[in-house]
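One protein chain is absent from this view; the other protein chains keep their places.
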Amino acid sequence: MTSIVKFSLVAGVIATTGILTTGEAKAAVSTEAAFVFNTFSFLVHGVLVMLMAAGFAMLESGLVRAKNTAAICLKNIALYSLAGLMFYIVGYSLMYTGVDKGWIGSFEFLYNPAPTELTLLNADDANEAAANAAVLKDSAYASMSDWFFQMVFVATAASIVSGTLAERIKVWPFLIFVVVLTGIIYPIQGSWVWGAGWLSEMGFSDFAGSTLVHSTGGWAALAGAIVLGARKGKFGPNGQVNPMPGANLPLATLGTFILWFGWFGFNGGSQLALGSAADATAIAIVYVNTNLAAAAGVVVAMVMTQLMFKKMDLTLCLNGAIGGLVAITAGPDLQQHAWAIVIGGIGGALVVIAVPLVDKMKIDDVVGAISAHLVCGIWGTLAVGIFGSGSLVTQFIGIGAIGAFVFLTSLVLWLILKATIGIRVDEEEEMSGLDTSELGMEAYPEFGRGSQML
Amino acid sequence: MTSIVKFSLVAGVIATTGILTTGEAKAAVSTEAAFVFNTFSFLVHGVLVMLMAAGFAMLESGLVRAKNTAAICLKNIALYSLAGLMFYIVGYSLMYTGVDKGWIGSFEFLYNPAPTELTLLNADDANEAAANAAVLKDSAYASMSDWFFQMVFVATAASIVSGTLAERIKVWPFLIFVVVLTGIIYPIQGSWVWGAGWLSEMGFSDFAGSTLVHSTGGWAALAGAIVLGARKGKFGPNGQVNPMPGANLPLATLGTFILWFGWFGFNGGSQLALGSAADATAIAIVYVNTNLAAAAGVVVAMVMTQLMFKKMDLTLCLNGAIGGLVAITAGPDLQQHAWAIVIGGIGGALVVIAVPLVDKMKIDDVVGAISAHLVCGIWGTLAVGIFGSGSLVTQFIGIGAIGAFVFLTSLVLWLILKATIGIRVDEEEEMSGLDTSELGMEAYPEFGRGSQML
Partner (left out) sequence: MTSIVKFSLVAGVIATTGILTTGEAKAAVSTEAAFVFNTFSFLVHGVLVMLMAAGFAMLESGLVRAKNTAAICLKNIALYSLAGLMFYIVGYSLMYTGVDKGWIGSFEFLYNPAPTELTLLNADDANEAAANAAVLKDSAYASMSDWFFQMVFVATAASIVSGTLAERIKVWPFLIFVVVLTGIIYPIQGSWVWGAGWLSEMGFSDFAGSTLVHSTGGWAALAGAIVLGARKGKFGPNGQVNPMPGANLPLATLGTFILWFGWFGFNGGSQLALGSAADATAIAIVYVNTNLAAAAGVVVAMVMTQLMFKKMDLTLCLNGAIGGLVAITAGPDLQQHAWAIVIGGIGGALVVIAVPLVDKMKIDDVVGAISAHLVCGIWGTLAVGIFGSGSLVTQFIGIGAIGAFVFLTSLVLWLILKATIGIRVDEEEEMSGLDTSELGMEAYPEFGRGSQML
């Protein structure tokens, strides 16, 4: 947010007071060009984040067993769709409109383009110049480009949940949860920070959403995993953990690369502006930190799994990349890139440590999302207090407040869903797989042992 | 087209008459910056559309049976290649050069950069400023950026055909059809609207090609499906329709997500300009409508298949997304986003209704492309007459004229191909699969039952 405000001030000064001489004016970005740059940054970076929906779908498709693959595909395209609709219907307003240092925005429905923008688009030649000036005075970017960028973030939060709860949750209750998460829960906690609410007022710092997006998705997933219970056979009677390997690891690898690709949009676009040399420079720094943190997460996971298990583990290395990315998300604007390697490397280590710990707690997280998104989201948010400009105490308060709110509301919602329509397929359906029980189809009808065997 | 013309006028006024005061000048986008913005918009949006070729390849790879997968992969990379070559050799000129309210452009071969552009690129320091001014006077964007953007559109139309005709068409006759479609048929009908031909003159409105691209592909596919006939065993003697499920549904899901991703380029880039606040604002609106329409298509397909079949159908939900996207393509510039939900939702519904209807007519469309692209393309074009600024009568005329032209020329071409070199593999080859008969290879040589069994 800061950068937008700063930009507006500077541009406003240039446009209204004319303090620059002609020579300097030629060197600067015009107000309208900055508007175009800012808008295009939201759109281009937003479309990169949009593809993360495909990344999650492939990651999860690769990590579930064949008999549950079509169901996870359906959940992923459905949740992306519902997130977009809910954020249009009510979410964006709840998160960004009239929060004013408070706890929630306004219940205004159907977020549409700004009136000045519509006036400009419908202007005839005579009043076009005036309409243009009104738009530029109103905002530093097109209103719907910001909506688009924020919408793909809420979809990301929902994507995190589907992986953890795969292979035993019914489709429709899951989708009802998504509707509430993306329309109500996510926007309310988001308003506290990015909507300029009370946590932002306190100085809580979360550049692109280690807490607001990734931990939020992780808390919702954790609550769901507790209420839903583990897959049959995952945890043996004597504490043993039975591996249930994913059916298609190249798809999981593809999904991880797509997530990494989309993350440049996620973090880079969160600069929220591109219309000045300072903003462009800042975004370049964000890209580099993002890449270094992910790379460090992979390398640390490689080394640790080699040392711990004597063999590298592909799945943990993929999650190491994600852990590194989640960890750097709260503070990718670090001005010393070596710290990004440290932060991302610790993220990778936390994933390798947390995945077996979560298992030990008999919490069944099919794809490791709680470890990668919740644990590393907390770490990344704290890291801003250590390496960045934030206060550690405030960072703790924000993590705690958002965690408590999201976890408790999610828990209540899961319990209500469980008590009413039920959230879990029955045992026989689970054994035969969700694809046949929920969708009546197979994801890979011609390949091998198929759903009967595992 | 409108936006480009409008832009040029405004920019021209700024550059030549100097009517703005210095203070206002600093606020506006310079002519050259607008040139860069417009060009970059064509390139970035074009490259998103280019990836749709991969989207179609994956969607179709996922929805055919394993034994026909390598062949559909080959067809997809071949058709994208041929489309690009043909559009360079003759297509672009036929579509965009000298149409002048008429029925066809000019047969000029090998479309190359504008002479003023080459002069600028080869200018030395002394004449660079004059060469630069000449380019800016000539056009509001680099000529080849527009070529690139339009080229990926013609490839999209060709991609639609391959899915419908999969699993029984010979590769080479299909590719000959693609050569004529992309070099002649598509450019001629395209010239009527986007080349400023007679239909454009009448006021026919198709922002990004519900009719010009998607219905055109759909009509060509329909003609092919009729001439080619159904796959052996698809339709039983007593009217039953035998399902032939796709071999790899996560790939189909990935393909749909990639198409959705590329569609932001498809519709967003069709604003044809980015060099002003008005254009940037318009593109942002287009992105949002595109996303909402697709989301609505998915949700409607989910609900309808749940109600109709008691289980959700992943394949129809994926096609629901595509139906919603096709439907909004004629008018993604709607200024009230709720209408995008309505238009896209109806698109999703039409897919769910049309797929079994097409089956009932014993037309064998392997991936549902006729339902998603032709039916929803017609709907989306009519929707502009209902919700947008177009006239319903003119929209009907355009749909009819383009439909008749494309369907009839395609039909004749398919019949000629059938009568001469033949278009269909023989029955034994069809049973063993096109991969072995046409390519001598298997797509998944190690996986399961393989080509012998289905």
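Labels A and B are assigned to the chains in the order they are written; within every chain, residues are numbered from 1.
Quick note on the criterion: a residue touches a chain if its C-beta (ideal position, glycine included) is under 8 Å from a C-beta of that chain, and two chains touch if they have at least 3 such contacts.
Note that this is a predicted model, so its numbers are computed, not measured.
Only one of A:S93, A:S276, A:T409 or A:S437 touches the absent chain when the whole complex is considered: A:S276. Among A:P113, A:G268 or A:P445, the one in contact with the hidden chain is A:G268. Touch with the chain omitted from the figure is made, among A:L120, A:M302, A:V352 or A:I402, by A:M302.
For chain A, the residues touching the chain absent from view are 9-10, 22-30, 33, 37, 41, 44, 48, 65-66, 245-250, 253-254, 256-258, 260-261, 264-265, 268, 274-285, 287-288, 291-292, 294-296, 298-299, 302, 306, 309, 311-315, 317-318, 321, 335-338, 341, 444, 447-450, 453-454.
Taking the whole complex into account, chain B touches the unshown chain at residues 14-15, 18, 20, 22, 25, 28, 30-33, 35-36, 39-40, 42-44, 46-47, 50-51, 53-54, 57-58, 61-62, 69-70, 73-74, 76-78, 80-82, 84-85, 88, 110-113, 117-118, 120-122, 128-129, 132-133, 135-136, 141-145, 147-148, 151, 171-172, 248, 251, 254, 438-450.
Criterion: only the chains that are shown with their structure count from here on.
Mean C-alpha positions place chain A and chain B at a centre distance of 30 Å.
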